[in-house]
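The complex appears here minus one protein chain, its other protein chains still in place.
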Amino acid sequence: MQTKVAPSPARDADAEIKLDARQVNFWYGDFQALQDASLAVQARKITALIGPSGCGKTTFLRIFNRMHDLTPGTRATGEVLLDGHNVLSPDTDVINLRRQVGMLFQRANPFPKSIYDNVAYGPHILGWSKPQINEIVEESLKDTALWEEVKDRLHRSALNLSGGQQQRLCLARALAVKPDVILMDEPASALDPIATLRIEELMQELKKRYTIVIVTHNMQQSARVSDFTAFMLMNERRAGEVIEFGPTDDIFNRPKDSRTEDYITGRFG
Amino acid sequence: MATTRTLFDQELAELKSGVVRMGSMVEQAIAESMRALVDRNNALAKEVIARDQEVNELHRQLRERAFMIMATQQPVARDLRLIVSFQHMVLELERMGDHAVGIARAALRLNDLPQLKPYIDLPRMAEITESQVHEILGAVIEADQDKARAIAERDDEVDTLYHKIWDELVKFMIQDPANVQRAAILLFLAKDLERIADRVTNIAEDVVFLHTGRIVELS
Partner (left out) sequence: MSLPLIRTLVDRLVAGLIVLCVSVAAVPVLVLFLFVLINGLPGMLTPGFFTDPPHPQGVPGGGVLNAIIGTLEIVGIGSLLAVPVGALIGIFLSEYGRNQIGNTVRFISDVFTGLPSIAFGIFGYTVVVLTTHHFSALSASVALAVLMLPVILRATETALVLVPNSLREAGLALGAPRWRVTLEIVVPAALGGIVTGALLAMARAAGETAPLLFTAFGNDIVQTNPLQPMGALSLTIFRNALVPYPNLQQQAWAAALLLVTLVAATNILARIYVRRIQR
């Protein structure tokens, strides 16, 4: 049975909600890309957004750290509460928001600088001292399992690393500013299976300290890695909606909505 | 509905028809083994025992096929529940086949001895059991969990009969030591029937799991 109302996210009374999106609508100019999208992201858990191409999951993700501001002509209504404060309100300090909510992109995008300078850039912007920066660079590279591989060539160009290493470097770079939330936009889609599994392993480690939201079109990855999954779909007006949201075990074993089940079993005929 | 996984759907359909076919074979084995007892027909009993090879072979094939589908198709949700429950059903059916063989073997031994008493309750118990088996196969084909639950509830009838037969046979054994051998064989035969009925309940639980994803204890 299909439901027209946006489903209320599974809320467990003791759960700490880190990021709470409520009735978010989003337009690119006149085109509505998101309709009444809601999502309650629990702290220190991994929440996955899945759905077919064009369903708005990346659009939704990028609202959380106001990256949509970079595209002219975009408009968002609704609320996205981070620790109770609405990040969509005009008086939000966007610079600080982006420090608090980090992002990992689909293709690794290290700066054409040295490995050290890449990771140090964030702290450098924050005005930390050299010894502090040295410490955080080492810590971040250790947290992403890169330290052993690069500790002897920190001052060589980051562009000489392999694709998987570059992506881990970008993760270290994001961690260096000590965010609370990490947004990941299909972080492993350009990587080979082994590099992908290493990123997934890292995510399991990182979720002990960080809240992670990941957009992925790889359903097995979503099933492997996430604690909660939200399934999104384009409606007749081509606006994205959240169809179902719940613990990953439930979504992949007994989804409530037949559209969810059709998608995850690959029966999208 | 034309889907994006026609090959996969075909494999699932073939798996299901394999399960149903195995079920029919087992149903037939149970009926024939009981008839071998009641009609004192040794040839029939031997046939049942021989044909169990086919049942075992089918069991092996279906288990392997289910495993291959899981390895290669990464099923999730209802597909995974389907395959997992079929695997389990197939195991239960194979054991049921073994119980039918047990009944046939018992028939072979009893048929060489004078009949202890007219067989009344045992055929009654067998009739209910056979009907249970038939019904549960129907529930599997139709994927009907309500029917499965109803069938599981009838298991009580079988249990009641089983206890009645038990008490009667024990009385026979106390009456006269010469009865013990035949009564003992009949006890184990009744046990085989009881186990078959139990396994029908297990299959009913599998049908419920297929639908709900939850493992429940029925009856």
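Each chain gets a letter, A and B, in the order it is written, and its residues are counted from 1.
Here is the rule we go by: a contact is a pair of C-beta atoms (placed from the backbone, for glycine too) under 8 Å apart; a residue touches a chain by one contact, two chains touch by 3 or more.
Only a predicted model underlies this, so the values are computations on that prediction, with no experimental measurement involved.
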Problem set entry | Neighbouring displayed chains - absent chain, whole complex | A
For this session: Touching the absent chain in the whole complex: find that residue among A:K113, A:H217 or A:K256.
Result: A:K113
For this session: Quick one: say which of A:G51, A:G122 or A:P187 touches the chain that got left out.
Result: A:G122
Problem set entry | Which of A:K18, A:R173, A:R198 or A:R267 contacts the chain that the document leaves out | A:R173
Exercise. Given the contact definition stated above, which residue among A:K57, A:R98, A:R168 or A:K207 touches the chain not shown here?
Worked result: A:R98
For this session: For the chain that got dropped from the picture, name the residues of chain A it touches.
Result: 65, 67, 70, 95-100, 102-103, 105, 107, 109-113, 121-122, 125-126, 170, 173-174, 177
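Throughout what follows, only the chains that are shown with their structure count from here on.
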Exercise. With chain centres defined as C-alpha means, what is the inter-centre distance between chain A and chain B in Å?
Worked result: 51
For this session: Using the touch rule from the top, collect the residues of chain B that touch chain A in their complex.
Result: 1-5, 8, 74-81, 212-213
For this session: Provide the residue numbers of chain A that touch chain B in the complex, in ascending order.
Result: 219-220, 223, 252-255, 261, 264-269
